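Yeah, one chain of the complex is gone here, protein chain that is, but the others are all in their spots.
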Amino acid sequence: MTEKKQPQRNPVERILRMDRMPHIWCPGCGIGTVVTSFAEALRKEETDLDNIVVVSGIGCTGRVAGYMKLDSFHTTHGRAIPFATGLKLANPKTKIVVFSGDGDIAGIGGNHLIHAARRNMDMLVILVNNFNYAMTGGQVAATTPIDANASTAPFGNFEYPFNLPHLVASAGGTYIARWTALHLRRVTKSIQEALHRRGFSFIEVITPCTTLYARRNRLGDGLNLLKYYYDNSEIQHNADTKDLDITYQGKLIVGKFVDKEKPTFLDAMNQHLSKVLGDKYTPYGEVK
Amino acid sequence: MKKSKADPKGVLTGSHFMDGDYALAEGALAAGCRFFGGYPITPSTETAERFSERIPVVGGVFIQMEDELGSIASLIGAAWGGLKAMTVTSGPGFSLMQENIGLACMLETPLVIANVQRGGPSTGLPTLTSQQDMMQARWGSHGDYEIIALSPDSPQECFDMTIKAFNLSELFRVPVFVMTDECVGHMHEKVVIPPAEEIEIVERKWYKGPKDKYLPYKCDSDGIPFMVKTGQGYRFHITGLTHDERGYPLLNAECQKINVQHLIDKIKNNADKIIEMEEEQIDGAEVIVLSYGITSRVAFRAVQQARKEGIKTGTIRLITVWPFPEKKIEELAKKVKAIVVPEINAGQVFLEVDRCSRNKCKVVSVPHLGGWVHNPDDIFKAIKEAVK
Partner (left out) sequence: MTEIRFSGYGGQGIIRCALIGGKALSIYGGKFSTMNQSFGPEARGGACSSQLIVSDERVLYPYITRPDILVSMSQEAYEKYQNELKDNGLLITDTDLVKPKTERKNITHYSVPATRFAEELGNRIIANLVMMGFFTAVTKITTPDVMKKALPGLVPDRFLDLNKKAFDKGYEYGLEVLKEKTQ
């Protein structure tokens, strides 16, 4: 519409809150690149931006909601997914995107993650995995590889980390992909695809946290990390999710692992209640 | 304030023999609540069960969340998605909700939480009554904020006050608590549900202006900002961080002062409009029994006995417990010998009465640590002692 008549502006600018720039992220941080991919995906799909809602929890990645010129909610640590669940159920026509960190979604919010996947709640979760709790200063997370150093694992981490695609697949997610900050075009494409899926979509993006994770582990700067991704990542679409463990500076299997269809929470609710209650029941919200 | 009549779809007009838990659900449905997110916990579970049965045919959604952290988060989301939303819980669940109760306050989100109180701390007495969460309702989340809490004394009031709770929550854009208890929750009494056209509903304060001019936290003349829902092109931002009128984070003392002061003032400055109580034989009383919820019914036996013995006894029943009727208590304290405060806890609202009385009269706590209601004799003895 009118917005399309402004080709001179950077196309993602109409998706970002330019009045909030500069952003808070460190130089070399990977979060911004994922945001760019997201904005790019929205642009390419010519998505009705009025209909997209972004929900973040708390953390460096949690700040994403604040920079998106969309209906956007910066909530509490771990609760982005249940917040998004309420948003979706109250206003089923909206497309909900949860954008947050590994600690937020898989650590403190892990229970919500598996339950939203189990219900096949219609939302897209973009999880930025920087292998640590960055916002609070680089503490160990549920995603920190064994032997990696963190501020609360000063002798190296000895806890087994989550294999997130496997976790979400086991719980019932219907679209699952993993990429790194190196694979920006792939990330964009995955987001584009997921925007068209109905159900619980999950995209993990491994990104550099230059200031904390990389520095503490002496892994160099953003470029060094991208080089690590380049050298060690391997695209294996449809790989068995149980083979996706991540080891310290080891191989990173990326790709699209799951892409299937299954009734969403609201579909299932409407189908079931219509069957049982018959005429007494009017299907709720927008059914397909 | 925009008022309307209740949507008849949600109103089960007629006389029912119903327990307090069911009446909470019916009150909510009558008030237009169309989203319930909750997690089972005794003695509040019956409310969730009632919702799960009724809401599908009324045109709303029920979801049993994975925990109470999720329940309250889903409510805030649902409210911004445009629906009136409610959950119900008891002590342990109420504790889990506290962080996001703060978020609801900070985001100025209308929603209703009923707490069917049971004995605590911890798992305590799952099936037995208490009023031990009254202070938690007031102060349970971190930071400075104000909420509204109501205290019904019967299934009928569970119905009436849930409607009132929704209306207040929309009016002031604040979470409102219906602080009932196991005794009332599980008690069956007659509940009269009026015809829909007799139920007055406060509408959400929707913003109607130009889309690009919307400021989520710009106050209207009444001190309450306008609300929008998602998916309508406002492209608004909302954050639990300290924020300015645009809803953008602004992390400094000046903005904090404006933001937080507003959360406090919108309730404090309207306290007179919000506070409701029932008084009886206050004039000329030498002692006043101040109570709320089920305890006010129990205390009345003691009051009758005291009157029989010639003690001029007045009563105050708090319907609104928070905000607290500070001025009223201060005035009363100047006129009576003593205020006796029975409650099913170690003395929580007592602390408020004591503070507000400013040492002008004796304030006597009659605690009961939960598991049952007071023995009226204990209250009677306290009255007698107080006027000595």
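Miscellaneous remarks
Letters A and B mark the chains as written, and numbering starts fresh at 1 in each.
Criterion: a residue touches a chain if its C-beta (ideal position, glycine included) is under 8 Å from a C-beta of that chain, and two chains touch if they have at least 3 such contacts.
These numbers were taken from a predicted model, which means no experiment stands behind them.
Every shown chain that the unseen chain touches in the whole complex is listed here: B. Residue B:R301 is the one among B:K9, B:K218, B:R246 or B:R301 that touches the chain missing from this view.
Among the residues B:G93, B:P152, B:G247 or B:P376, only B:P376 touches the chain that is left out of the figure. Listed residues B:A25, B:M187, B:I224 or B:I275: the one in touch with the omitted chain is B:M187. Listed here are the chain B residues that touch the chain not shown: 15-17, 42-43, 125-128, 182-184, 186-190, 294, 297-298, 300-301, 373, 376.
Just so we're on the same page, only the chains that are shown with their structure count from here on.
Each chain gets one centre point, the mean of its Cα atoms, and the points for chain A and chain B are 37 Å apart. For chain B in complex with chain A, the residues that touch the partner chain are 34-35, 37, 56-57, 59-61, 63, 65-67, 69-71, 73-83, 85, 99-100, 103, 229-241, 248-249. Residues of chain A that touch chain B in their complex: 17, 19-20, 49-51, 53, 55, 65-66, 68-76, 78-79, 81-91, 93-94, 111-112, 115, 265, 269, 273, 277, 280-282, 284-285.
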